[in-house]
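All protein chains of the complex are present and in place, except for one that has been dropped.
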Amino acid sequence: MRKSLIAVAAAGLTLSLAACSGGTTPGATSSPSGDVSSPAASAPAGSGTVTIWVDETRVETFNTIGEGFTAATGVTLDVVQKPTGDIKTDFIAQAPTGEGPDLIVGAHDWVGDLQANGVIAPVELGDKVSGFNELAIQGFTYDGQLFGVPYAIENIALVRNNGMVSDTPATFDELIAQGKAVEGAQFPIVIQQGDAGDAYHLYPIQTSFGAPVFKTDASGAYTAELGMGGPEGLAFANYLKKLADEKVVSVSLGGDQAKQAFIDQKTPYMITGPWNIADFEAAGIDVSVLAVPSAGGQPSAPFLGVQGVYLSSQSENALVANQFLDYMASKEAQDKLYELGGRTPALTESADAVDDPILAGFAEAGKEGQPMPALPEMGAVWTFWGSAQVSIITGAAAPEAAWTEMIANIESKF
Amino acid sequence: MTAKLANGDNDVRLRGGRWWAQVGWKHVFALLMIVYCVFPLLYVLSASLNPTGTLTGSVNLFSAFTADHYAELMASDFPKWMLNSFIVSTSTAVGTVVMAAAAAYAFSRFRFKGRRGGLTALLIIQMFPQMLAFVAIFLLVLTLGKVFPFLGIGSNITLICVYLGGALGANTFLMYGFFNTIPMEIDEAAQIDGATHAQIFWGIVMRLVTPILAVVGLLSFVGSYGEFILARIILARPENYTLAVGLYVWGSDERNAPWALFAAGAVVAAIPIILLFMYLQKYIVSGLTAGGVKG
């Protein structure tokens, strides 16, 4: 025992020390200013590599896009996989150290936070901007400036199990009545909520009452004025209470439970996004994608989420990174991104070529939609919004009181 | 060692009522505990075998069966992560055991200035909220990596070093308490025989404390095996990930998480811990101390 322990310890130490001294002796004797770069440091300028952070689901896509880019320019795209929830935080923390990536893939509503921290650089697409979906560009525009190249748009819609119902009425109340009449259905429709609420999935219903989160100006851009404060907002709050009383929404129905209910054919309808369609089809369900019927009389308008690529303001390789962004704006790249990612392309020319009925359904449902607001304060807005909806759904507070309280809390943030 | 039992009873065959009163109920208790331990994990197992679906959406467990996800798992980066985890956790466990035991030996066997204060400080330092540790550690590792290239971002050695930063602390205390139960007379006898402090430490004390070495080794192995907050900052790239980081990455995307793959990964990841524990059990309950004291 004794011998072996000493031997293990000594061997371990010797090995690691030998590794250090062996591997680094040249560095020690070189000039003091000699650059000993860390292995993960981004490549020096001119070597023709740009580093991009992407999340788990997009690694393959961007590896393929990288091949196309290399073929076009000779520059290598180094695709680094990061956890979805960490990309933004880690990027903000690491960019100032100079060790961050040149580019990141992310959602358009990060733009406010990223710009407030000065970690992204403006992007100039020149005349190519006009080739993009206007809303996609609007999403990545902050303070009058474009901060990324969008490539895909997604939004939620009404997904119907065609095996359970074959036609859908024009109003939400009728839809509930229809869903309740379906034999074998436990729910008329599922809308995921969860303990923290989910304002995003309720938003199409809220907008049908004419209560958008912020008012928009003539150009369609958000103003800082809350749009959900007036009687329209209160009308929605009361309607939400009614939905809760009818057990259409419930905090115990989270994303997992809602999805499972649809897969188990316990409900003919679900309000969800394109990310779940593959699993539905794998479960053998024939689905149609439709606009969410209006509950409050006006058209329902879900939030649009735009995916795109941001450029780091600290990139040592900004010119090459810009060349990649230029490539991202090409039809070739956008077609490929669609092929691999299955979301509506942001480039109009590529989007027009898409003839998938499911995606067409989502695009139709998002016709009235606006990109999610990207203000840095939006995080706090989501929290209060979800929390107030939970209070209404659980009955912890009267609908109008909870809503008014929420508006006051949100306004105190501006 | 089976001749004398902890409760003093001799190992005789018990029958009927007496067996139930003294031994039988323990089996019932064990079964109840196993149900408590296992049933939440059935969800994970069920999800890993289900071709579609969600982690917690359904109470109909094992409604469908496929081994595809395990095959998929082996084709992914998972085996690489497992290897990384073994390297990191084994090194951390060995380093922790040696350093904590050495420190416990010093605290238990020597009287020196600042001993009490040092012990208290070790305990208190561990209580510092590590909320901002990820920012600090990242900056530190960047600096270290500039000076010692093998200690930079993306290196297993860096991660092991960071984990060894926690080698003292609770582990030292656990060992310290155990060391204190070994009579000083043993050391003194060895000293008279001419043994040096190093010989006493490596040759005598370390043998007598095998159970606690095994416990600390296991705790340290499991601790580093499951740690992902610092590991994901330091390892940075999927090819360097440990299991915990890899699983965290799979499970972190609420919308697109590959739950089945994630669940399969968690099941496979748990197996080495169980095997390691089964292996270490004989050391943990070896009761060598008693023999040593008597001998």
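Going by the order they are written in, the chains are A and B; count residues from 1 in each one.
We take it that a contact is a pair of C-beta atoms (placed from the backbone, for glycine too) under 8 Å apart; a residue touches a chain by one contact, two chains touch by 3 or more.
Everything that follows uses one rule, which is that contacts and distances are computed from a predicted model.
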| item | value |
| --- | --- |
| Name per UniProt, for the chain absent here [options: "Cytochrome-c peroxidase", "Maltose/maltodextrin transport system permease protein", "Cell division protein FtsX" or "Fe-S cluster assembly protein SufB"] | "Maltose/maltodextrin transport system permease protein" |
| From A:N161, A:S294 or A:S313, residue that would touch the chain that is not displayed | A:S313 |
| Given B:W20, B:F86 or B:F277, the one touching the chain that is not displayed | B:F277 |
| On subunit A, residues whose C-beta touches the chain left out of the figure | 6, 10, 13-14, 17-18, 20-21, 24-25, 27-28, 31-34, 36, 45-46, 48, 73-75, 89, 92-93, 95-96, 113, 115-119, 121-124, 126-127, 143-145, 195-196, 250-254, 256-257, 260, 313-314, 317-320, 322-323, 325-326, 376-384, 387, 390-391, 394, 396-397, 401-402, 405-406, 409, 412 |
| Where the missing chain touches subunit B, by residue | 2, 4-8, 11, 14, 22-23, 26-27, 29-30, 33-34, 36-41, 43-44, 55-59, 98-100, 102-103, 105-107, 110, 112, 115-116, 118, 120, 122-133, 135-137, 139-140, 143-144, 146-148, 161-162, 164-170, 172-174, 176-178, 180-182, 190-191, 193-201, 203-204, 211-212, 214-216, 218-219, 222, 226, 228, 244, 247-248, 251, 262, 266, 269-270, 273-274, 277-278, 281, 284-290, 293 |
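Here is the rule we go by: only the chains that are shown with their structure count from here on.
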| item | value |
| --- | --- |
| For subunit A paired with subunit B, centre-to-centre distance based on mean C-alpha positions, whole Å | 37 |
| Contact set on subunit B toward subunit A in their complex | 51-58, 60, 91, 94-95, 98, 134-135, 138-139, 142, 145-150, 152-155, 157, 202-203, 206-207, 210, 232-233, 236-238, 248-250, 252-256, 258 |
| Subunit B contact footprint on subunit A (complex, rising order) | 1-2, 5-6, 8-9, 12, 16, 19-20, 23-24, 27, 36-41, 55-57, 59, 80-86, 90, 93-94, 97, 99, 255-261, 263-264, 273, 275-276, 279, 282-283 |
